[in-house]
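Below is one structure, written out as structure tokens; the observations come after it.
All protein chains but one are shown in place.
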Amino acid sequence: MSVQVLSGQLLLGLINGAFYALLSLGLAVIFGVLGIINFAHGAFYMVGAFAAWGLATYLDIGYWPALVLVPLALGLAGMGVERLMLKRLAGLDPLYGLLATFGLALVLEGTFRQVYGSSGQPYPVPEALQGGVNLGFMFLPLYRGWVVAASIVVCLATWLAIERTALGARLRAATERPDMAQALGLNVPLLVTVTFGVAVALAAFAGVMAAPVYQANPLMGSNLIIVVFAVVVIGGMGSLSGAILSGYGLGLAEGLTKVFYPPAANIVVFVIMALVLLVRPAGLFGRVN
Amino acid sequence: MPETVLSVTGLDGHYGESHVLHGVDFSIRAGEVVTLVGRNGAGKTSTLRAIMGMLPRRSGSIELRGRQLISLPPHRIARAGIGYVPDDRGIFASLSVAENLALPPRARAGALSDGEIDALFPRLKERRASPGTKLSGGEQQMLAIARALRTGAGLLLLDEPTEGLAPVIVRQIGAILRDLKGRGHTVLLVEQNVHFAATVADRHIVMENGRVVDTLDNAELAADPGRLDRFLGV
Partner (left out) sequence: MRLSPLTSLTLVALALLLAAPWVVYPAFLMKALCFALFAAAFNLLLGYAGLLSFGHAAFFGGAAYVTAHAAKVWGWPPELAILGGTLAAAALGLAMGALAIRRQGIYFAMTTLALAQMLFFLFLQAPFTGGEDGIQGVPQGRLLGLIDLGQPTDAYYAVLAIAALGHLALYRIVHSPFGQVLKAVRDNEARARSLGYEVDRYKLTAFVLSATLAGLAGGTKALVFQIATLTDVQWQMSGEVVLMTLLGGIGTVAGPAVGAFLSVGLESALATSGLPVPAVIGAVFIACVLVFRRGLVGEIGARLKIRL
């Protein structure tokens, strides 16, 4: 096998991994403060891709502004979802949060399917990132390199903001013991709402970045979110770095599988999940829940 | 007579189905150190949690310097000027000592500066970078008190600050409480250790079955030590 094929598939794997990492990071952050799994996270990613496509198609607003505007707008919408829907489920079995966000995912996906059908809407690669460079051992399309680099930077920045800043310390305190954090004067309800919004914004950011790679497709979210669930089961949600690393790692594993045994590529993450459950039920980075 | 800082009237509280506070009444004046004493389950911890707004259901009246707190959420109550130290100290394991200390927003003027806190708690300064829960029990207690003071809270609620600590640490905490009293802080503490309570507090409020059943000052306690034993049981 040639180096080109191997490195090409590994790059594709890293791109998948970039989206897994952004989404599983968001899921882990939401799980930390709300104790629920946001099934609609994939739908927000899909809406992010469509929003970028819509801005370009109807308003002639290009990729770079969309990369800022779409996460902002969807982040605000996410805060609305938290206030209107999830807040009412506080104190109930967290399974209700999963079911409510599942319903929201169906609503979003069903609506977009009704309007746009099941086929994708093509979205162009931004001009500045068209073409590619020859690295000697492989040809690197610029846009793909950008997706991997941008997602690593965003994941790292999010991790640093949570683990190393004063605001992040508040978030960690609210994650660990919300009642105590609030008794010390922190506005925990507001913190939870904003955190949910930021996590949704991460999903929307991933969606905008995905549009030129996968097109905007109503089904892209649910296909992705189930794999991300497996990623989260593998990594455990106790550690944010674990969520990020599992995302990239499993993307790479998928890429490698495509090289060596293509038919298993779309189940390899689930197979790894089954193996992890057998060997280390708490997940690779997780504490026993 | 100093102004009344905290005035609790007809305070009722519930945990789910169980009714834990039945019309608690008491008040504290500025600069006083007051203990809540009583048997386990008498409602002392619940009273502190009710003041902080941490009980799922409560009713009645809680006034802080004339301001009604009963309908406020916990963070607004804390920002109104109450520092709270729960019985397990409430130190966050995922935060370093420095982060634990810096966590509460500085709500009011009169907060202790970093320098004053370092002077009052020299042990904490040495351990700033450690994770919060790597501290000894005594250090955790100091951290919790220091953190509450950093907000500028004029009123401190301490739940069993000496529980499980070595006598030498208990004496240090006693010294800190007297120091705070000297600075004009008002303190309400839950205390099982009546001997310790007598060395730091001006007055003792006795609770039983979710009610206040007696109040006595140190002179009365010294004159009739059996008066407390009736409620505490031996």
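Each chain carries a letter (A and B) given by its place in the written order, and its residues are counted from 1.
One rule holds in what follows: contacts are C-beta pairs under 8 Å (C-beta built on N, C-alpha and C of every residue); 3 or more make two chains touch, one makes a residue touch a chain.
Here the structure is a predicted model, which means the values were calculated and not measured.
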Key: Which displayed chains the hidden chain touches across the whole complex   = A
Remark   = Touching the hidden chain, out of A:67, A:85 or A:150, is A:85
Ask   = Touching the left-out chain: which of A:6, A:61, A:142 or A:267?
value = A:267
Note = Residue positions on chain A contacting the omitted chain are 31, 36-37, 85, 88-89, 92, 94-96, 98-100, 102-111, 113-114, 222, 226-227, 229-230, 232-233, 263, 266-267, 269-271, 273-274, 277-278, 281, 289
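In this section, only the chains that are shown with their structure count from here on.
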Separation of mean Cα positions, chain B and chain A [Å, integer] = 44
Query = How about chain A: which of its residues touch chain B in the complex?
reply = 166, 169-170, 172-173, 175-177, 179-189
Remark   = Note: in the complex, chain B contacts chain A through residues 52-54, 73-75, 77-79, 84, 86, 90, 92-95, 99, 102-105, 107, 147-148, 151
